[in-house]
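Missing here is one protein chain; the remaining ones are kept as they sit in the complex.
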Amino acid sequence: MLQISWLIPLFPLLSFILLLIFRKSRSEGTAWIGVLLTGISLVLSVGIWLAVWQGDEIKTEGTWFHIGERAITMGFEVNPLNALMLVIVSLVSFLVHLYSKGYMHGDERFPVFFAYLGLFSFAMLGLVLSPNLLQLYMFWELVGLGSFLLIGFYYYKPEAKKAAKKAFIMTRIGDVGLFIGMVLLFWQVGSFEYDDIFASVQNGEISSGMLTLTALCIFVGAIGKSGQLPLHTWLPDAMEGPTPVSALIHAATMVAAGVYLVAAMYPLFQASETALTVVAVVGGVTAIFAASIGLMQKDIKRVLAYSTVSQLGYMMLALGASGYVAGIFHLTTHAFFKALLFLAAGSVIHAVHTQNIEEMGGLWKKLRLTGLLFLIGALAISGFPLLSGFFSKDEILASTYADGRYGLFWLAVVAAFMTAFYMFRLFFLVFTGKPRGNQSKVHESPSVMTLPMIVLGVLAVVAGYLNTTWFGTFLSDYLAKGPVELPHGDHHGPGWIPIVATAASLLGIGLAYLIYQKETLSRSWLSRMFPGLSHIIYNKWYVDEGYDATFVKGTKGLSKLGVLFDRYVVDGLVASVTAGVQGLAKAGSRLQNGQVQSYGTAAIFGLVILLLIVALTGGYFS
Amino acid sequence: MNTWLLSILIFSPLLGVLVLIFTPSHDERSIKWIGILGTLFPLGTAIVTLSAFNMSGGGLQLTERFQWVSYEVFQSKGEVSYPILYEVGVNGLSMVLILLTAVVSVLAAIASFSIKQNWKSYFILFFLLEMGMLGVFAAQNLFLFFIFFEITLIPMFFLIGRWGYLEKEKAAYSFLIYNGVGSAILLIAFVAMFMKTGTMNFEQLAYTFALPQSELNQMLITKNFKMGMLIALLVAFAVKLPVAPLHSWMVRVHVQAPPPVVMIHSGILLKIGAYGLIVFGAGLFPDQFRSLAFIVGLFGVINLLYGAFLAITQTDVKRVLAYSSVSHMGIVLIGLAAVNEAGMTGAVFQVVSHGLISALLFFLVGVLYERAGSSELRTFGGVAKRMPIFAGVMLAGGLASLGLPGMSGFISEFMAFLGLFEEMPILAAVGTLGLILTAVYVLRAVLSITFGAEKELPNAYDLSPTERIPAFALLAAILFIGIYPAWLSDMLRPTLDAILLGLGG
Amino acid sequence: MDLDTLLSFEWGVMAPEFIILGVATLLSIIDLFMKRESSRKPLAWMAGAGVLAALVSIFLQLDHEVTSILYDTYRLDSFSKAFKILLLLGTLLVLVLASNYKKEDLEENRGEFYYLLLAALLGAMMMASSADLITLFVGLELLSLASYIMAGLERKNKRSNESAFKYVVSGGIATAITLFGMSYVFGLTGETNLFKIAENMGEVELLKHGFLLVFAFIITFAGLTFKIAAAPLHMWAPDVYEGAPVPVTAFLSVVSKIAGFVIMLRFIIITFIAAAGIDGDPLLLQVQPYIMALAAATMIIGNVTALRQRNIKRMFAYSSIAQAGYILVPFVSNSSLLFELIWFYLLAYLFMNIGAFTVIQLLTSQERSNDVSVFRGLYRRSPWLAVPMTFFLLSLAGIPVTAGFIGKFGIFMGALGLQPAHYWLAAVMMATTLVSYVYYFNIIAIMFFRDEEEAKVSVPPGMAAVLAFCTASILILGVMPDLALDFFYGNFDVNEFFMRIEDEVHTHTH
């Protein structure tokens, strides 16, 4: 069974190629190509996952090319971690394909959209299956390409163009970090293979400084891809892409690749305390930072985007705090509920044709199903008890506490509160109250769209039971079979942690209810309390502006400087040489004054000089 | 048969010249067909040569040699102690470049539909240029190399100066003088080496220079002499490559020359610089090269960053691509500076890869110019709407240029940097900044043409079937190398191994 | 010396000279009896036939062993044969140019032109064969005097007059300087025969006069630079070239220049090869820096000043100054390659320069202008004129596949071959070559890049033949230089140059 796992990514690739060929087709039946082929991938993935569940593993490699005597290999590997990822990715991909059939209805580049989705799925699945860093890096970049293409799908919109460019460049910055880390590791280990790297790490062949350096470089890659601070700014802008894309790429799969990378390279991180701390701190700070921005956004998708950043921060925090399982667990649950939220948001947008929550309201009646599913998602992400988010978030908090990172722990709790607040702010503003925009033509989405949402809704509820203290820690047992040696010790912290978490969540929901539903508290109540802070938060901490003022302007400035240098110094030098020769020519032709006697004089002058030099150097006068 | 194969290959473009001479100059259709067929013949011969070439065998193959010029130096009558021979042969490296030349020439010939006048003389010069390029890569001694090297200059001068754009003459002069400086230095170095060693043959020279210093002293070859020669060679080929600050001619040529010519120029002619650096720089003076490696690497990184920074704010897409070439040639230097297998392979891959990519991009720019009569970025916007295939290929080319995995650019960048990281990690780390900047300027240029709100173009129609041939062929080649690099690297390995053996790496 | 002795000489070895002398005399007599208005074309044919006959007779002499007559004042050795071939070939081509030169003013003087040309040629050939200061000098003056008159042949043309006068004055001064130097050479050695001078150079007595010898060398050398138009006596060339009729300019720039190099080789190499200079060091080594400086200065002045020329003849004057500078380079290193390098380069130079002047003559006489703009759009108007011209220019610039490149390459070999290698000189040569690209390619650019619809240029068959011959020669020698080199090595032995024929007269008496 596992031998054929390399086929999984090829079906979406096939879909990509086929759809590019049928690019001009006006028939929306072309969507079925994509759906069908990713469906096959999904079936295979699930089959493989089940096999791995039984304890199977595989790793197959062949030589790709040689660098000297060293063979650079390509192949595939299936282990518990990536088998799980396979399922998540192919599932969400399949559902999004299905959903898009309805969502993209009427778009004139309908097949192209599905082609891009296929390309992305291919890259993402390939990434997951990679047995070595180089191959991972390649798919890593291709994933970025898919993301880029899909963000810029509405290429004629200037914002989409800008966002696509930004996404590519920002993640590229992270990629370079990954690149450096990978190459450095290669010269330490002599191979890109995970196994070889881990073996070297375990045998202590790499100095601790180098360990930290490479781990951090790789983490930079993860920061870029997962939208962590300080490279997070592209992710909210990426919402310019069609909403299914946001669900697939910018919520469930690609942005989680950073987390996956850290998890896949976990033994390396484990070997360096500093690296883990950096991961935890970046994750924690990102979690609360993004959550704070989410509080005041007006665009439904942007709120979700910041929420994604925040949740990814959670996962990083977990990994950094030795909560390997917690991180993966949250990755899984988050994939489901965030995809659900995005699809639901898409359904809303599909209905009202706006993304501004100020222009929505009171949609509960008209979009009953969507509203319900959105509510499930919101509850799950808020950590409402018994839904999936509750368990995974709880586990993160527990492992953070157990790891002794108390500051980060409380940060996470506050972030959880904020998450609950802004999610329900969103829910109330969109679904309750009075309609604020033109909602005359609003109707529920077709079943091809609601069906995937229902599946995700179910998963958002039940996925949490994969790993609970009550019913069994299936996931951690399962992951323990993988190459990563799980951290020892009890990362189920004290019993009061779930209570605190629940309290924070309920507090957030309650506050949102008071402000936006009951309107007992004025909406500007908070911003009046902290006018400066809220201004800053409203403007997203001025990060974009800061980057613009420093890096963007700096680069442009340097470039302009370079142009000036090129024009005046480089060309100037050439021009001065030319001018010198011209001057010489001028002098030469001036001597040629037409007077034959002066020619003779010049000649005699030259001759006398020669004779003088002979006399002087020969020592005639001495 | 095989013994003459290489010479037939080198001079095969002359067949086209011969046919063209007897074609009436007003018969545009036949001339263009002869132009394309005339380049197909060398391509066919190159493929035959490739099949006769033993991939795994190292060393020179298909060699031919005979006495050519006999100045009887320091000898009594009848003996020639300093023979100048006609020597050609191929190894893995030159085979690859010959193939590249043949392929790009065909595609450039197809792309020459944009030439509006004087097709006959255009194609005659084009064939001569191709002959020069093939000869450069097949030559096995300095004299022959130099002759073919110069042969490429003259047709280029005409092609730029006659068929170029507004400031064509200035560009042609720039080209001529800068390259003249390069070849002048080259000639001095070549003759000096010849007079010291009595041979012009690459292998014999390498053998001689590798002798122990005590023996070399008898031939009056000091270490300083070797160092001097190496520096001269480096400078000469730095002009050709070009290395900043010697690049301004190249920018001018890229902007002013007609697109098919730029395809050739950027695709192959610049590569002669890289080829020279590998064969003469690293091949003949390994020890000295090694001691200069850091400086080479430094220049590589400077090139990479300088080109990239300047490309960011250019307003003309041709200039963007020109500076991008400067930047990408920095990667060649970076690979060479690594002086190890990975770096060297990377450098050669970059040579091939950039050859294909820049040919593709300049071809597309040519198409664009054909449609809009301009290459200013602000003229364009939203081209993807009416020219979707064009936009797709352009984007693919751009992505290849910024080193997207799965395309040839990635392999070369990866290997060059992999190599440098082993030797000079800090320098390499600074260099990786270039990877980001490349993404910045490539996307800026490509997206501002294809994406965004649509701007009116006089005749925006998508790639015609003829135009698709070069576009798709180049793209396919780029993808092929990107996905299956072993084909190239296996062919290169014996040659590079031999060079590296000298370098002691 | 009685009649017997006179008759005992092997006069046959002078056959080429006699032929030229005879034809020149014949022409002058015929010219006298021809009607004023009748065409002088037949004279040109006769002159050409004479030159051809002389050429044939030299080829017949190729196997002739080295001989000297008239007490070693006249030698038939490889050197003289090799260079006489160049002189005759050059004159032959110039004759074609001259016979096609159309300028109404010149018509009445035509006849003189041909026999003056032959007289000048005779002087040059004398120089090639002489081994005595006196005969060398006489040959030189014969060439000079004939050239002075030829430069002023367009009697009613002010420019031609002025050109001739400048030539006379400069030439007179140069002659005086040369002679002044020669007088010291004679004074120190007491001989005028070159080989005897060389012999006496070795005398211990002379060691005390090292300074004087070096002075004498430099003064003579400087005087001789007049004929080859090199620094310091080069400044006459642009003015004279500009004013003289085109065929004369071609003659001055090619044949006269070859003759200048001939006398330099004869005089310098034979006499000074073993001479000691200051402090007894080898003189030739001692003066090397000065020759080097002169060569460098010549190359720089010629090439740089040419940049600013709009007058095509002036431009070629500077170009030919620069070319003289290149050919001076082998003198510096004095390698064993000296003769074949100079011979080959001059051969190439002959073809490319005469070829170029052919085109110039056609264009300037059709357009009545000497401005470079006469080349405008030539490729469009007459591609069969533009393409050969391009090859000539490429060859002058030293671009491969032309003979000029092989020649330049050889000069490089000479410059870098011996210890110490002259890197600086080579660098100056290359740098100035680069400068020369600018003006040579400027003409190419004007021909090819500036389109202009103008009248086609009519090419008389003779000129076309010259063009074809020169182009073919340049290309063939560029691709297969061994044709010329093998000919040189197969027929000429450099060692004969230094071979002194002892008491040859006595062996032939009786």
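Each chain gets a letter, A, B and C, in the order it is written, and its residues are counted from 1.
In this text, a contact is a pair of C-beta atoms (placed from the backbone, for glycine too) under 8 Å apart; a residue touches a chain by one contact, two chains touch by 3 or more.
What we mean here is this: contacts and distances are computed from a predicted model.
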item	value
Identity of the absent chain, which is to be given by its UniProt protein name, from "Formate hydrogenlyase", "ATP-binding cassette domain-containing protein", "Heme exporter protein A" or "NADH-quinone oxidoreductase subunit K"	"NADH-quinone oxidoreductase subunit K"
Interface partners of the hidden chain - shown chains only, full complex considered	A, C
Residue among A:171, A:322, A:468 or A:592 that touches the chain left out of view	A:592
From C:45, C:59, C:180 or C:424, residue that would touch the chain that is not displayed	C:180
Contact partner of the left-out chain, one of C:17, C:72, C:191 or C:496	C:191
Sole residue of C:200, C:335 or C:491 that reaches the chain not shown, by the stated touch rule	C:200
Contact set of chain A toward the excluded chain (per top definition)	589-590, 592-597, 600-601, 604
Interface with the undisplayed chain - residues on chain C	133-134, 137-138, 141, 144-145, 148-149, 152, 155-159, 161-166, 168-169, 171-173, 175-176, 179-180, 182-184, 186-193, 200, 203, 205-206, 238-239, 242-243, 308, 314
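Please note the rule applied: only the chains that are shown with their structure count from here on.
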item	value
Length of the line joining the C-alpha centres of chain A and chain B, rounded to whole Å	37
Approximate Å spacing (C-alpha centroids) for the pair chain B, chain C	43
Chain A to chain C touching residues, read off their complex	581-582, 584-586, 588-589, 591-592, 594, 596-597, 599-600, 602-607, 610-611, 613-615, 618-620
Of all residues in chain C, those that touch chain B in their complex	335-337, 340-341, 379, 394, 399-401, 405-406, 409-410, 412-413, 416-417, 419, 421, 423, 426-427, 430-431, 433-434, 437-438, 441, 444-445, 448-449, 481-482, 485-486, 489, 493
Chain C residues within the chain A interface of the complex	165-166, 169-170, 173, 177, 210-211, 214-215, 218-219, 222, 231-233, 235-236, 238-239, 278-279, 290, 293-294, 297, 300-301, 304-309, 435
